[in-house]
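Quick notes on the structure that follows.
Note that one protein chain of the assembly has been removed; the remaining protein chains are unaltered in position.
Right after this comes subunit A.
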Amino acid sequence: MTDAPTPEPTPTPTPASAHPELPRAKAAARIVGLYVPLGLVVVQTTLYLLWLPRLPNPMAVHWSGAGVADGFASPMLGLVMFPLTGLVITALFFTTKLQDVQNRLRPGGDVWGPLNRLIPAIVLSAGALIFTLNLLTTTAQLDLANGRDLAPNLAAMVIPYPVAIAAGVLGYFAQPKLRIAYEADADAGEPIELAAAERVVWLGAITATKPYLWAMAGALVVASASFIWIVTLRPVSVVAVAVTGVALVAVLVLTLVSMRFNVRIDERGLEARSFLGWPRVWVPAESITSVEVGEIHPFGEFGGWGWRLSTDGSVGIVMRTGEGLRVGRASGRPLVITLDDAEAAAAALATTMQHARAQRRIEGDHS
């Protein structure tokens, strides 16, 4: 027999505004995703310039998959293309700056999550790929009379990839692991006092708003137009057709499924199911750790409307700015949904959570 139930693990929120680790994480991200990739561009351009007098003209600039050179051009092409590619890749780092825009769209301070580590690592990885490719293919042609004399060199085509992966992994782990969750201004849901045999359910829906549908219609037009354009291109690129085709289907499916999510809160838990039957988000009563009701800012927290993932790791089905529910889960990501009459929904879900805890306590006492 156990004398007391084990207390619930209460997540200790950290103040988002002045996290002591944040400046360090930001600096690390900037070094990994911006300074090192820029350094790689500078180094490879300098080396290329030094080697320029020793490079053949024409030199090999393109290789078949087997490492046989099949495209030739002036060394000037490499002088432009490699740094340009490196710079474009490095510019991807600035996608993380979108967060500053997001921060302005909601109250509260910075948020930080795995994505903030991943993007710089990907930039570094791609930068390292270009750097290694440039170095290997250029050094192989030093002092050659003609690029066409180049022996097949499979290694130069293969080696850059493990190097890029290693750089990416290194870049990811070189940054501190830090998660600063958005601290929403929300109230805990108040459980409803129920009689012994009383039950409470809440039924409602997350419905698409007009602005969301307009945005999706716009995305649909762009996706269809690119697909049609790609299909008409000759020669047909199977990869390009596949990529735009998948994008088109993804936009179509996302638009359709998020027209309406039916939400059900009962003593088993919370279910948000698309009116089409899929997808279904299911939070069992036992796994609920917190229920809060408050303002939700889809752009500030998730970067837009729809079925989304936030930087700090929350899953959101968010269709408009306004009241909604925040549900903490024992295992898995917090769930954020926009609902009308969220107060009543929170009350019902808090009742569910309380009931599940009481149930567990009874079972605990009997074991």
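Assume a residue touches a chain if its C-beta (ideal position, glycine included) is under 8 Å from a C-beta of that chain, and two chains touch if they have at least 3 such contacts; residues count from 1.
To be clear about the criterion, contacts and distances are computed from a predicted model.
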Listed names "PTS fructose transporter subunit IIBC", "GntR family transcriptional regulator", "Beta-ketoacyl-[acyl-carrier-protein] synthase III" or "Peptide/nickel transport system ATP-binding protein", matching UniProt entry of the absent chain: "GntR family transcriptional regulator"
Option from A:Val68, A:Ile192, A:Val243 or A:Leu309 whose C-beta touches the chain left out: A:Ile192
Residue of A:Lys26, A:Arg179 or A:Arg264 in touch with the missing chain, whole complex considered: A:Arg264
Contacting the left-out chain in the complete assembly, out of A:Ile159, A:Ala174 or A:Val200: A:Val200
Positions on subunit A contacted by the hidden chain, ascending: 192, 194-204, 262, 264-266, 341, 344-345, 347-348
